[in-house]
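With one protein chain held back, the other chains of the complex are shown just where they sit.
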Amino acid sequence: MAQAAPSSPRSYDWAEDHSEDRLHGYTSNTSALPLTQAPTEHSAHSSELPPNKTSSGFRKTRSALGLHPQAPIDEEHDQGPRSELLWSRIRTVLREPFAEFWGVAIMVMFGDGSVAQVLLSTGQTTAPGGNGFGNYQSINWGWGLGVMLGVYVAGDSGAYLNPAITFSSCLYRQLPWRRFPVYFIAQMLGGFVGSGIVYANYLSAIDYYEGGLRTVPPAKTATAGIFCTYPQAFLTKTSQFFSEFIASTLLMFVIFALKDPSNNGVPKSDKWFPLCLFFLIFGLGSCFGWQTGYAINIARDLGPRLMSYAVGYGNEVWSAGGYYFWIPMVAPFLGCAFGGFLYDVFIYTGPSPVNTPWLGLKHLTPGYARRELRAHARRNKEDGIV
Amino acid sequence: MAQAAPSSPRSYDWAEDHSEDRLHGYTSNTSALPLTQAPTEHSAHSSELPPNKTSSGFRKTRSALGLHPQAPIDEEHDQGPRSELLWSRIRTVLREPFAEFWGVAIMVMFGDGSVAQVLLSTGQTTAPGGNGFGNYQSINWGWGLGVMLGVYVAGDSGAYLNPAITFSSCLYRQLPWRRFPVYFIAQMLGGFVGSGIVYANYLSAIDYYEGGLRTVPPAKTATAGIFCTYPQAFLTKTSQFFSEFIASTLLMFVIFALKDPSNNGVPKSDKWFPLCLFFLIFGLGSCFGWQTGYAINIARDLGPRLMSYAVGYGNEVWSAGGYYFWIPMVAPFLGCAFGGFLYDVFIYTGPSPVNTPWLGLKHLTPGYARRELRAHARRNKEDGIV
Amino acid sequence: MAQAAPSSPRSYDWAEDHSEDRLHGYTSNTSALPLTQAPTEHSAHSSELPPNKTSSGFRKTRSALGLHPQAPIDEEHDQGPRSELLWSRIRTVLREPFAEFWGVAIMVMFGDGSVAQVLLSTGQTTAPGGNGFGNYQSINWGWGLGVMLGVYVAGDSGAYLNPAITFSSCLYRQLPWRRFPVYFIAQMLGGFVGSGIVYANYLSAIDYYEGGLRTVPPAKTATAGIFCTYPQAFLTKTSQFFSEFIASTLLMFVIFALKDPSNNGVPKSDKWFPLCLFFLIFGLGSCFGWQTGYAINIARDLGPRLMSYAVGYGNEVWSAGGYYFWIPMVAPFLGCAFGGFLYDVFIYTGPSPVNTPWLGLKHLTPGYARRELRAHARRNKEDGIV
Partner (left out) sequence: MAQAAPSSPRSYDWAEDHSEDRLHGYTSNTSALPLTQAPTEHSAHSSELPPNKTSSGFRKTRSALGLHPQAPIDEEHDQGPRSELLWSRIRTVLREPFAEFWGVAIMVMFGDGSVAQVLLSTGQTTAPGGNGFGNYQSINWGWGLGVMLGVYVAGDSGAYLNPAITFSSCLYRQLPWRRFPVYFIAQMLGGFVGSGIVYANYLSAIDYYEGGLRTVPPAKTATAGIFCTYPQAFLTKTSQFFSEFIASTLLMFVIFALKDPSNNGVPKSDKWFPLCLFFLIFGLGSCFGWQTGYAINIARDLGPRLMSYAVGYGNEVWSAGGYYFWIPMVAPFLGCAFGGFLYDVFIYTGPSPVNTPWLGLKHLTPGYARRELRAHARRNKEDGIV
């Protein structure tokens, strides 16, 4: 989204979205422009970038994938002989998807890995301390630091790691909607592969624990809970939904605060963000993690669920908890959208659809929406974006 | 309180209170001025701010609420078309109350949420690790990171999150007393709403745990302790009071140290403050959290207590522990006042009532106090503050 | 110790001891000068400071106490009407002792407080989680963050908080030996008072736990271990000593690394030091805390031991563990001295007695030592230091 700063085309991070330039640009054109598409993107790459920097083939492919034509690569690395290699060109085209994939994979490996270790070693008396290799808190650590390290790894793509957060960023922070599909695919694959590696790693331990079976909660030796979330038995459907919804709301609300450059309490530099995220995820796990397992992320839940279905956990991965599986698919999107809405209504003063007439609800009327889509398409065409 | 620096009107944070300008201004006028009212506030907004920046209606309403006429908003966001919207104007008027409300709500959601999860899942053998979803330490984490994230969210209001800390800041750090009521209301509402959300989230779990009842400690399946604090049975009234008092004293003493710009051990930048606060709250929980539950904050205790009374926990929320409820209302104020006093007596060298003749106790004499109030009122009038 | 930089007289922190100026001064005069006395101190205050800055009475009193004549106070705060008040003058004279006192008191309140809470609530089934208010790890947290917050509080005195560290700093880092006694007294008092507050806070809980008695380990309901350390029963005297010695060695070795400005791995800014110290103390507690309770600090052990003797724990506080009490008095000094020696031998390249001929052991010969003491005394006299 660093479209306004073609001289530093690598700044895809959220914090950069609110750079002075961007805001100025936005403010001056204001309400006539679609909020979900950065107005400066179109002019940036077509006119100001030297045409020989990356071949126009690159730019077309990236644009077709929904990415910004200019890849977020260190400028120096983007030139010279190294960048001419075939694989380097592929990596440049798929830069953000690769980053999101590995970010989510790292996150899920640590997160699911911690559940696996704690669950499978429950009560093992030969452990140092005599009571298993970790306790529930170890899982809070695992997910918290998994997200933190995933964000470090995926810095070049903005480190969303969660389709619901990408979604809210499109909705409220002018991340172009065209980005969503390719990010979504990369994130889902990351969840699938990350959990698959955990499964491979704990294969003989699962065999040992389950006696060769593969069962789903509430079975007594169920191990499916290592990979995706299953709700507590006493929960009503409403409570299931509410628990995921409220955790997602909190997630988005706090992340928008942490990424709000005009919030006085937040360090201007982005150095603190991953550590704060560790605390946030740890907190969601200790405070809202019991009832439904705090999925709050379709990539972290559906990806591993598909993996566990693929390796033979059976149809119960879908039917368990009264077909619970759709809740961590839907609730995070709604919760994050609501959390972002709350933050923008009560605290955010920067550019956001909420800061337009009718709290931005006008965007939901068909006429307004159609006008915006047409304007969006026209600008894309002018700039040669497919 | 950034009244001395009209060019950057957003710096309401504590650390900014001690900016060079402020101290200079203070030092030169010194003892003739009331310590609890920043002397430079009155001239700042009336003369130096461009009159068209925010409408005078705004300023009057904010002033009537006890807030600084100038809202702590990014200057750029405070102009342009966005700021003309009705809701934006409301948000500008209620900027600090909104921030305090959400800061406290976030804090209480994490804090009470962690108690709820640990308490309600006690001993659940199907948990990974076989022994519930968390232990007492998870509650230390919950409150510690709740305060930390609440401070990040509430940066624009100074992130007091605790009426006793607002109180001490008025007493020793020249936060105008007029601020106290509106901050207090916002903080109390935050505690009420935050704990209400936790109640809603754990509704079916509480039903399951209590069998439909709602009981208060020392009942066997009491869940009222999720929301507000109840003392251990063996405590005398004195010990109850002392425990809350000493924890509040420590809280204020360390916070004043962390916010003392002339203390060599403290990083000058404010980036570290929320993390240090995490450690401080974690520490109070591990070291002084057992006997009375370390409320140390009326907004965190009375707000949720009212909520739990409203949803049907009965009169025992007031009578339990020998009508303990008044102690976390009173002790934090006295403890924080004492902690601030100790810090200012032994370490602080900046402007504070303690650094006036008679260690500032002269301020307590009727004649001196009356003179100050009159001077205060006169200056307010001159500057047009209601 | 910032004697070479009279324009910024507040830099008493360790990191500042190795300022370029100091090192230059030291290097040029090198082996003829006593290593344990900063050569530039004597000229600094007598000639370059404006005589009217602090009254000469101050300077004489501070000098007599062994402190640098110039107090580490924000220059601006050191002038103006505030500084003329009687109490301000007392506070200026006793600046470092006050800081060390409160730093140690804060440290001990958190540390001993965490032991008290965990010990006295052991196994309480009404706790959230059903198993007491904390576990052994809470004690690691308590001491770790106690030291961290104590360092923040005591920034103006250098935040030694431990006579053994003051000792090693005199030995290897040119902290004047004259500082040692007043620091020592302040640190001991801090330990005494801090543990006394913890005792007062947990008075009724101790009564409840012990049934009115006060016993010392290995008694079954002993509570003396809250305040000072008692060794495990199976330990030989050698193991007792070795455990304290090795923990102190590690403490000093790592602190010297963290404070070595020429060590590439260490952030130049001091902001990270308190957090690193948290990890260091946490680590010593988890790794070397079982056998003897990791006192590694006479102020943290003897101070509270005296307090517990005073309130009636009886002669066993001295006789327990085969008159163990002298080990945490002696071993920390020897261990810290050894740890500092190892660091200076193997890694440190700056000014240190170890970096003189014979690895500095020449300083131990009577002739050399006598010559140094005479030179030291002569210089003090010339500069008017009592």
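For reference, chains read A, B and C in written order, and residue numbers begin at 1 within each chain.
Everything that follows uses one rule, which is that contacts are C-beta pairs under 8 Å (C-beta built on N, C-alpha and C of every residue); 3 or more make two chains touch, one makes a residue touch a chain.
Nothing here was measured: the structure is a model prediction, and the numbers come from that model.
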List the neighbours, among the chains on screen, of the chain that has been left out. A, C
Which of C:85, C:185 or C:276 touches the missing chain? It is C:276
Given C:109, C:151, C:171 or C:254, the correct residue touching the omitted chain is C:254
Among listed residues A:127, A:233, A:310 or A:361, the absent chain is touched only by A:127
In the whole complex, of A:135, A:292, A:308 or A:355, the residue touching the missing chain would be A:135
May I ask you to list the residues on chain C that touch the chain which is not drawn? 20, 23-24, 27, 30-31, 115, 118-119, 122-123, 131-132, 134-140, 217-218, 225, 232, 234-236, 239, 242-243, 246, 250, 253-254, 257-258, 262-267, 269, 272, 275-276, 279-280, 282-283, 286-291, 345-347, 349-351, 355-357, 359
Residues of chain A in contact with the chain that isn't shown? 10-13, 72-74, 76-78, 80-83, 85, 87-88, 91, 98-99, 101-102, 106, 109-111, 113-114, 116-118, 120-121, 126-135, 137-138, 141-142, 145-146, 148-149, 151-156, 159, 197, 200-205, 208, 269-271, 274-275, 278
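Basically, only the chains that are shown with their structure count from here on.
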In graph terms, nodes being chains and edges touches, is this line, ring, star, complete or other? line
How many degrees of rotation bring the Cα atoms of chain B onto the matching Cα atoms of chain C, given to the nearest 5? 90
Taking shared residue numbers divided by all residue numbers at the interface, is the value for chain A and chain B over half (same) or under half (different)? different
Could you give the separation in Å between the centres of chain A and chain C, each centre being the mean of its C-alpha atoms? 47
Using Cα averages as centroids, what's the distance between chain A and chain B in whole Å? 33
Which residues does chain B have that touch at least 2 chains other than itself? 118, 132, 134-135, 137-138, 269, 275
